Each structure stands twice: as structure tokens, then as C-alpha cells.
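All protein chains of the complex are present and in place, except for one that has been dropped.
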Amino acid sequence: MPFIPHTEQEVKEMLAVIGATSVDQLFDEIPASLRVKDLPPVPPQLTEMELSRLMRARAAKDVSALNFMGAGAYEHHIPAAVWDITSRGEFMTAYTPYQAEASQGTLQLLYEYQTMIASLMSLDVSNASMYDGGSSLAEAILMAARTHRKNKTHRILMPATVHPLYRDVVKTIVSQQDIEIVEVPFDLNTGKITIDALEKISKENITALVIPQPNFFGMLEDVDTLTDWAHAHQALVIGLVNPLAMALLKPPGQWGKNGADIACGEGQPLGVPLASGGPYYGFLCCKQEYVRQLPGRIVGRTVDQQGKQGFVLTLQAREQHIRRAKATSNICTNQGLLVTASTIHMSLLGPKGLRKVALACHQNGCALKEKLNTVQGVRCVFPGYFFHEILVEFKKPVETILTELAQHHIQAGFSVKKYYPELGNALLICVTETKTPNDLDQFVSQLERACLN
Amino acid sequence: MTNSVPKTLKYSKTHEWIRQDEDVVTIGITDHAQCMLGDLVYVELPHIETSLELGQECAVVESVKAAADIYCPVPGEIVEINESLFDSPQLVNEDPYGKGWLFRLRPFESTFRELLSADEYTKQVASEAH
Partner (left out) sequence: MSELIFELSQKDRCARAQIPFIANEKTDLPSELLRKDIPLLPETSELQVVRHFTRLSRRNFSIDTQFYPLGSCTMKYNPRGVHRVAMLDGFLNRHPLALETQSQGYLECAYELQEILKAVTGMKGVSLTPMAGAQGEFAGVAMIRAYHRARNDIARTEILVPDAAHGTNPATAAQCGFKVREIPTDAEGNVDIDALRAAVGPQTAGIMLTNPSTLGVFEQKIQEIAKIIHEAGALLYYDGANLNAILGKVRPGDMGFDVMHINLHKTFATPHGGGGPGGGPVAVSERLVPFLPMPIVTKTAEGYRWLTQDDCPQTIGRLSTFMGNAGIILRAYAYARLLGKEGMHRVAEYATLNANYLLARLKKAGFTLAYPTRRASHEFIITLKNEAKELQITALDVAKRLLDYDFHAPTMYFPLLVPECLLIEPTETESKHILDAFADVLIRILHEAKTHPELLKNAPHNLPVRRLDEVKAARELDLVYRPQTQCTIENISS
């Protein structure tokens, strides 16, 4: 049997020590009526060779050549060293670092990660990760509700320019408690939210305003004005950001007069492959004064008996294994391995390298927009400043465009029809540093062809 | 190790001690409680002017391995909190009946229900040990 090392002889010896006559006898406490006889739907076992063959055939069906899809998951160059080191058994098959002395590798790495991501957000502290961007937003909202003691009930202002799938996740998680999500409509001309729209909403019991940057359409929101508005109304500010973009754009901790209070989002752009949707990781950072309300694991630096520097999980009394029903969250397992990859990735690129990657994405975005503006039957919907994603309206149905380009092994973008019917026949197109001018030309000419047919 | 249980104080079943000085009552946690918790790392105290009912959760004492809720043993209004505990939570371990006091309140009633004498509390702790 795979992965079971026992020989028949050893089984005999072990049973003798136990004092049982068969392995079956070890299950004698289980009522016979519950014992399973067979598992018909489970297929017969494969060798690794057979498994490889099967999976290669399946993976071959999913290969694509050029990818222009973003919408929350982004294709970037990941240096080979990142996953080479992350895949080391010492990182990959390690457990949660509860025995700190035996886990100094993981713990020091997490401390370095916390430092890097907090600084990237220009905030004071970070935790050691959440499951993904959507759930980190949900946890940020729960955190704001816990922190904002004055309000008896909580209303969270959620721009409609926040990723629709994130809003779905938030709804699922937050609706189990007494928290109301209030949608803030966006301006159909600019693709951004405005102070006017905020002013129209009742100010009672507003606990927090979520500000995406860039927003789902790739547009850059007026983060300073929005932050100051929220603070003037005693609401906390939750910045929902693309971490790569923060190497180039003003980060949440520097928004407005006092900075955002909490920053969260999807860490995938930093060293995590698309991988069919996961695993990714969510980051969550905040100002020092809120640190005790941060959910999830947190690593702290300390010393050992001999005064030598070391790292431990700290503030554990907030977590489920101690606080149980009163914990800040029920989270136990997080996304440690992805954080490992991200930390190595951020280390390889460094602050200036990361900024160059962001710039390359932005420049490619501007170049693509220029080219798209020359194509018949295509309209870039929103004017104004954007980061690496463009909403494009087509005269032809987007389903046709997508299918035609798929036949040329190009993933043209993400159709927003289902989530924003008011925007009509529109596609969200993303371009990162991975695309050459040749790639852009090829893409645009295929789009042209598809529009003409 | 025998934990001290001063005779001059009253106690609750949930390991708080109570000292009355005229119209103000001081509350803390017992030597036994601080011993069970281990070195305290953080104390969360109620806001001044908060009104508390009997048994209401009003504070949290946190060690590395546990976080315990404090249940208000005497209904009343908070008039003072021990702010020195924010920087030095270990005062609760070092001097639980003196410098480690948690908060003071003005009681709503003149008689206190359900409080234990030092002997009764000692007996309760002994029975819990089994």
C-alpha cells in the first residue's frame, strides 16, 4: 500500500506487543453496524507513473498562451528561486510554529514578512496572513466592528467599485453577525466613487469605509479626500489594495491627514502563481493601537534564556485555541507557505525592483489603452488615472470576443456583464510586465479581427 | 505552595477579592487566580462611569497561555481604574491584593450578595483542586 512502510512480520510483532490477534480487533469498540464494507465509487489505486500520465493529459487541456485576465488574480514573473526554496521540505512540510525553538526558520521569516508588508502599507503592524483577499476584507470589517466600541450596531460603507466576488465573500461571512453592508454607488462616467455619493447616505452608526486602490475597474480612487471624509464622520478607514501597486502608489498609511486605519487585500501578485485560483493569501495590517484586535497569528521577537535573539508566536490569548468563543476569529491554519514565497519574492525584487515592476505594468497599461483607442468597435470606458486594468466596451457580444480569441489561445479578459449590467457589453482587460510590445500588437490585431467578423 | 487569602477581604466564587472602604469598593483577583494564570502580559479594564450588573463581564486579564474574564462581584458604577497595570501588568502577580488592584466602583446596593468569607473561599479552592 502506498506510503505504508510495514512488513507482514512487523505487523505480527506489533500485534503481539499490543495483545491483539488482528488489526481488525483494534476496531472492536466501534459498533459493527457502522463498519463500512466497501467504497464502490472510489477508483482503484494508481502508481505514481500512472498518476503522472493521467494528470499530464488533463493539465494539457488547460494550457493557454497569452493571458490578459486580471480581476483579482495577476500574472507576474516569479523568479525561479522563489519556489525552489519554498518547496524545500523544511518549509513545505513544517507544521505551525507552536514549538518555537524548533521553528526559528519559519518564525524569523514571518517576522521579516510582517516587517515588509507593514512597511509596504505604511502601517505599524501586520499579522502572519489570512486565507485570501476576500476573506481578509471580511476579517478587516469584523475587526473594525470590534474596535469601534461606541457604535451599538455597525454599518459598513462598501463602494460598488470593490471586487464583486470580494463583496460576495464579505456578505457570506459578515451576515452571520449584526453588521450591515451599505453599498456606495459609483459614478458611471468616471468609474470611481464620489463624496457626493457618500453624503447621500445616512451617517448613523457608520463604523468603517472601505476604499479600494486600485478599484475593480483598475481606476485610482481619490483616497485622500475619501479618508478625511470617513475620519470626519468618526468612521474607520479600511484600505483594500493591490500590494504590488503600493510600491508605486501612495500606500494606505499615508492617505489623508491621519492615514487609513486598516489595510488588507490579496497577496497573490507578490510571488504566487495563478494556480487555478489558489492557494493565495490575504494580508492584514493596522495601526499600533488596534494590534490586539488583529485576528490570526502574529510573530514577535524576543530572547532566549541566554539572551540570544529568537522569535515566537505572540498575543496568542486572542486566538481560538485559548480564547475559544471570545476569540478575535476562528482562524487556525493560515496560508504560511504562500507568505514564505512572497517574502522571498519581495526580497529578490527589493523596493526599487518592485517599483519598476509596477511601473512596467502601468506603462504597458497606458500603451495598450492607446492601441485600443484605435480599434473600431471598441471603447475604453473610463477616462482618468488607472493601474494595469482597463474596462473596454464592445459593440459585439463579449462572449463572442472571448470565444474567438480563446481559439487563438488568448484569454482576452473578464466579462463584467453579470456583475455590472449597467455597463453593458464590457470586458475587464489586464496587462502586466510580462507582455512585450509584440504581445500587445498580436492581442490588439486579434481583437480587431474578432470585432470585424 | 499555599496562596494567601487575607481574612479582611471578601471573595467571589470566580476568584475576585473585594475590599470595602466607606462608599467605594476595590476589586482585584486572588493570589490563587494569578498563580493559575501565570505571568500576566496584558490587562483590559472597563471605562470609568460604566455601570455593571452582578456577574457581568467587565475586564480581561491575559497571560501567555490564557485569557480570563473578570465577573463583576458587586453591582455598581466604575469610579477608578488602575492605570499602572497597562505598563506593568506583572503588578497583579507580584502584589495581587495591594498594587495589583484592578478597579474601584461605587456600589448600587449597601448589602452584597453571594460573597464568600476567607475561609469559605479557601474551602472552595481546595475542592476545585480535585
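When the chains are written out, they are named A and B in that same order, and each has its own residue count from 1.
Definition applied: a contact is a pair of C-beta atoms (placed from the backbone, for glycine too) under 8 Å apart; a residue touches a chain by one contact, two chains touch by 3 or more.
All values derive from a computational prediction rather than experimental measurement.
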*Using the definition of touch stated at the top, determine which of A:Gln335, A:Asn425 or A:Gln446 touches the missing chain.*
A:Gln335
_Can you tell me which of A:Ile201, A:Leu248 or A:Leu423 touches the chain that was removed from the display?_
A:Leu248
*asked:* Give me the chain B residues in contact with the hidden chain, please.
replied: 38-39, 41-42, 62-65, 89-90
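Definition applied: only the chains that are shown with their structure count from here on.
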*Between chain B and chain A, distance of the C-alpha-averaged centres to the nearest whole Å*: 44
*In the complex of these two chains, what residues of chain B are touching chain A?*
41-42, 62-67, 69
*Across the complex, what residues on chain A touch chain B?*
292, 316-318, 322-323, 326
